[in-house]
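Note that this complex is displayed minus one protein chain, with the remaining chains in position.
Labels run A, B and C following the written order; every chain starts at residue 1.
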């Protein structure tokens, strides 16, 4: 090529948690065994079924031509109306403040990339990598973050947030993922209120990724951004892929709150809308179906059954892992993940399933002398027990640990998976 | 807000052809009439029907859980295999070189935004605004373009392309839209071969937007990029929304050619893939259905019927407009648009349907003293005859004219639409 | 012009304290009086004389051809050796770590502009505008600052510095101006040691503008960066224009400390050197003369006489201003400026010398409704009393006040100047 085609910031664009999968696939081949993929947050892959009544709704809606046509740039109007009435709040939002995207990933990308380069978003750590990487690529340097504290049930460090906002003029927004991925934490109402207050005090706006807002366990109460935002500008991000096991729909939306309260913020939202316009509209079919699914009499029971399962799995896993002094684990309030901290994690080896697998891991470690400790553990766990989990440091965390899912449909497989991990932990630390 | 939220280049992000629609909607309300929307390239809106056999395929595929799950980041493997075998070319492409996106708009965005800021793409004029605006936003200044020549049946000015590449080191790629939107031109094979040669001579890569590759009229022959690219790196952009009247599917893909021939290019494609990964995957359902629709025995007849209609419409419209000495029009070789040039266009007024409409247009012109000549014509056409067309200058062209569609299903409405436009032209020039 | 020539960040490039001069010049013309220019830090303008013995040295050195030739990019080697031995410290610096520039302004520009855009320097407030504006232009947004506290004798707020470094990853360096312009404060050794510790703890480097290092009043002790820096990377900025009344020489230098201790820092210094190389070298003559002047037996007495005068002026002015309850003033430890805070400053008018002057000021305020409070006071002071001072907010401070010089050679004029200001203050607040 006549000129450089690589952006100077290309090193910031990486996605370490995907690397684990690639390595897992290689090990599976070399060891001739079936990996248990505890890394993927996809209920269907974990054995759940797409309910027939939802498929029926899809099929019924495929009759009208409208389902196949373009929608408005903002999204299908009746669906936006439904979202406003059912998930949002007319006090801070109108039907025109709801914008549909092809999945939350696109929403994040559009929100972050339409800010000026020097305007930064404070993201949590651990965090969902899409947020953090998009923020880093946009800024041209490492993402900036506040910590969730495992010693305090993964609640955020409010003092750190306040300080990082107060003392860094670049910060224009605070990102909160609640209920939280990966930790499963449903944050306390007063925590969230404090964050809103920090934003208000320092003229920032709020971004709440609330994609898991329905995935809340019994006896836990979730607070939504629109309930507490008052007159602070903000964005709530939601989507259907967690409530309905339809991640392939790529159907997410943002609800813009208090757009009219601040001229700068309104101008910024207008940029997002114009950027969306260039890509015409978001996929129509899932938007058409959304109100039908959520208003189906079967929906509540269906969702509750799933939530109850995840809750059960969470309790079983937490009880199991709490036996190990090397592990720290907190009972989550929702979502379908569990984060297990590996305390004072050594570097060690486990006995791999095959010689080829052993050789493969050894080469991997030799070639790259910067493999994080918990990545090394995860390789060894895959090689020895055939369980693939995501290392916690892959979520932009300075802690060691791993995230597993609570999705497994088969009780026995789940129990076995726990035991495999437990066995690996014991051997690894010994 | 504590800091500026507006990107310095925000003025580059505009989409004038959408403005026309907004104005049309206002006029429709003020004049109490039904606008004929000749601006929208959506067959369904124009009265075509989504065939039942396609809906059946959608419904049949909604049975498997797989349809609802994530796909690979690149896209659903069997569909990529189908695309490779049926639309692409194994000589220059592999199944891993095919990447699915949520519509071509997203593909354009990802391709352009993953280049370094100083690397520029030469785009045609007139052009599809998504390409041009994305290019301008990425570069932080006006887009750079070569002209399609209405006096030469809208073939590109090869000398200009060669010069703009040769003499501008910033240019790393040439964008060709073939068959062409908006002009309907299907470029000559030797023209395209010359462009490939220019890219090769100057170490650039090629981007061919071939979304309309199937929309070619009888007796016209279309040349695909993969047939002529040789060993030059390139990207073909395709999608389903023109072949199947399913624009709401947001299902497009790119085929990367000769990725292995150039290290810089390969690194760039890798960046696109990583950027896609952050947004997980593209919508699954349309990808699942794609091979079924294209391999259906009904597909060829269905498509041919549509093409024949557009061809008929094109011939009728061209014959009609050729009567007017003020207009220049060329018979298109494909696509479902017609561009009509308005030669030596004056600024004039037409008698509007209502006083309110008149007043509205007058205000519009008074408030903005930079309204392009053909935008003014289009406002008057809407006010007087209730036909909404897209001004040619809205496609980044320095020419005056308009683009209308050839989609209208009803013969009589189509004839009337032509007559309305003809009447307006006559009155406007008189 | 065919393309925009104005940088997007052009609004950041302003220099409000120069505006005051322009306005003063206009008022002088309108009022037909002689303004007392208390804004300019130039001893000669204030009536000091360039001593004959220095002029002699200049003349003597104009004999050798070497005085007219290029020097090394870094500067004239014997002079760098002299600087190393007399102003710097071989423990942290070598002769190659001393780089001469055409004045401190150029040094600041080169240091700041050779950082990556996202690397920020924390500057004091109030501050010398060249630092702050260069930092803002480089970053593309407002400069970031820590406060000097008038209630604590203008010592910096250490907690704020620590927090702004700790909580803002963008900060790579802390700028300290010591002895301080504009406040005249000579910071306590433990304050400076704390700042070094903050830099060390957070892997930042230090920039100390020590241009006034010799301008220290009796009984005050100044601490130089090289005495306390330990092994932290840092830059000291010095120059001759304060010690010798030769600001027209444009002769400043930087001393790089501990360049070898950190690879990143060394690479950055290398960039500065390469950037200097493009501009060949700095002016030779003042470099040649420097050692001769400083080692002259007359130098110490000469300098002490000046310092004593400034000290006397400072004591007189402080004693005078302390009578006014509306003013806050601290006895400076050095430098030849005095900052007077205007507490709870109202907006008011004074009786101008002429009607034309009144009209001019009224127009000025009417045209610009964002005139800072202390700028307004300074306009009124010029119009009523013919004294030009620099508003404190022009130094990037949120406080109201003004800076005057202690340079005035004539005792009576100095006393009168104080009285003019005092009269204006009283009238303004009443």
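The rule is simple: a contact is a pair of C-beta atoms (placed from the backbone, for glycine too) under 8 Å apart; a residue touches a chain by one contact, two chains touch by 3 or more.
It should be emphasised that the depicted structure is a prediction, and the values quoted were computed from it without experimental measurement.
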Since one chain is left out of the picture, which of the remaining chains does it touch in the full complex? A, B, C
Which is it among C:30, C:122, C:172 or C:256 that touches the chain not included here? C:172
Selected from C:26, C:106 or C:193 as touching the chain missing from the view: C:106
Note that subunit A touches the chain not displayed via residues 3-4, 8-9, 141-142
In subunit B, positions touching the absent partner: 116-118, 139-142, 144, 160, 163-164, 166-170
Touch list for subunit C against the chain that is not drawn: 1-8, 10, 13-15, 18, 40, 42, 44-45, 49-50, 55, 58-59, 62-63, 65-71, 102-103, 105-106, 108-109, 113-119, 129-130, 133-134, 169-170, 172, 202-205, 233, 245-250, 262, 264-265, 267-268, 271, 274-275, 277-286
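As a convention for this text, only the chains that are shown with their structure count from here on.
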For this assembly, give the contact graph shape among line, ring, star, complete and other. complete
Determine whether subunit A and subunit C, two copies of the same sequence, contact each other through the same residue numbers or different ones, counting it as same when over half of the numbers at the interface appear on both sides. same
Return the chain label for which the distance between chain Cα mean and whole-protein Cα mean is smallest. A
Counting in whole Å, what is the centre-to-centre distance of subunit B and subunit C, each centre being its mean C-alpha position? 58
Please compute the C-alpha centroid of subunit A, do the same for subunit B, then give the distance between them in whole Å. 35
Touching at least 2 other chains, the residues of subunit C are 141-142
